[in-house]
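Have a look at the structure that comes next, please.
Every protein chain except one is present and positioned as in the full complex.
Then we have subunit A:
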Amino acid sequence: MRLLTFRGGAHPPDNKHWTSEKPIEDLWPMGDFVYPMGQHIGAPCKPVVEKGDRVLVGQKIGEPQGPVSAAVYSSVSGTVKNIAELPTPPGMDVMSVVIENDGLYEEAGPLMSRSFEDLAPDELRAIIKDAGIVGMGGACFPAHIKLTPPADRPIDHVIINGAECEPYLTSDYRMMLEEPDKIAEGARILLQIFPQAHLHMAIEDNKPEAIRKMTEAFKGIDRASVDVLKTKYPQGGEKQLIFAVAGREVPSGKLPADAGCVVTNTYTVYEIRNAVVTGRTSLSRIVTVSGDAVATPKNLRVRLGTSFREVIEAAGGFVTPPIKVLAGGPMMGMSINSLDVPVVKGTSGIIALSEKAAPLNEEYSCIRCGRCVEACPMGLLPFKLNALSLKSDYTGFKNNGGMNCIECGSCSFMCPSKRHLVQSCREAKRSVIAAMKRKG
């Protein structure tokens, strides 16, 4: 069979063997929980608890502000200890609610058992919105917005992203093995929201077991299929995935809905299912803790707000001093400067790497080998964008399509001169956006 794919990309070593056979374990943290009010694109939430309040698991502590915002719920029972600006994984200080854990994990109320077959699309969207679910792939776009495309954009493809193309990460893989039926139920909910659409469960061909389990779970669902993708980075990139599965290109500067597509992450679908069927709000996520600096790499179900330090301790701590600790995978994740930051909705993994695994390379002159051009999944000329960015020629950067960069890092990965290609693109993009905002 011809495998679905896109043009360009790279083949970084996947390093998934460290955790792919490790069943998901529940983590019961003992320390304080920190809930940043901004865990999504859009306006941060407003805290709705006060210092000294007692809160319970599932209680709302952050009220969404504005249309592109998602509620924050407590994932622990205890007392509000502080409300202050505290550091988050990206290194910024964000208004956060700190809850002192009483170790009881007392629930705010019992979970329900609701059948979704009779619910209208808008009722389903309202439930999902209320649950505070965001895209768990890392971009953190509120799920209800994704599921509410403009009326003039008919959706005929709903894609569940099970590609998990980032090296090291195995959380979606484990979910597909351990909870295929619940993911399938989530898929049925998505199909109920989009009655005209066909649903694709897209999985890379290096995960045959997940393909088998999901195919089994999807039996009997009309309008749904498991689509096998070629293993290639960034296969899980939204635009690449849409091209591979639906054969459509998202127009430059537009959204998936403009190509008739909606893309959601695997764990997001699981959370949607929980919200609709059981009333469970967004409280936890699966985090792959891995890397050569970690003693016992594993997959953990981590309650949001748990500190990175506790998560790493749960994986046996460090066996060798890490030079980098990443929130996310090695291709697109962020390196953090302190372990005292909380797991947030967008924390797709915690990877600790020694200097041997993540050497800090010296930068050499471009030799025009063209590997970055070959690798760019967006058809850009990274070497040229790099040169323009270094010259602060932002007009040239824009004219050469720089704003289309999806920051996947394939160019930097391939570059034999170890140039900071994607980094300079990212900086130029920010400067262009800032200039556009200044102009209004």
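We take it that a residue touches a chain if its C-beta (ideal position, glycine included) is under 8 Å from a C-beta of that chain, and two chains touch if they have at least 3 such contacts; residues count from 1.
What we mean here is this: contacts and distances are computed from a predicted model.
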item: Per UniProt, the name of the complex member that is left out, chosen from "Acyl-CoA dehydrogenase", "Ion-translocating oxidoreductase complex subunit D", "Cytochrome (Ubi)quinol oxidase subunit III" or "Amino acid ABC transporter permease"; value: "Ion-translocating oxidoreductase complex subunit D"
item: Contact residue for the chain not shown (choose from A:S225, A:T296 or A:N404); value: A:N404
item: Contact with the hidden chain (one of A:V325, A:V343, A:L388 or A:A428); value: A:V325
item: Contact residue for the chain not shown (choose from A:L3, A:A43, A:L56 or A:V373); value: A:V373
item: Interface with the undisplayed chain - residues on subunit A; value: 7, 10, 12, 91, 167, 239, 243, 249-252, 254, 317-326, 328, 330-339, 351, 353, 357-361, 364-370, 373-374, 376-381, 383, 401, 404, 407, 409, 412-418, 420, 422-423, 426
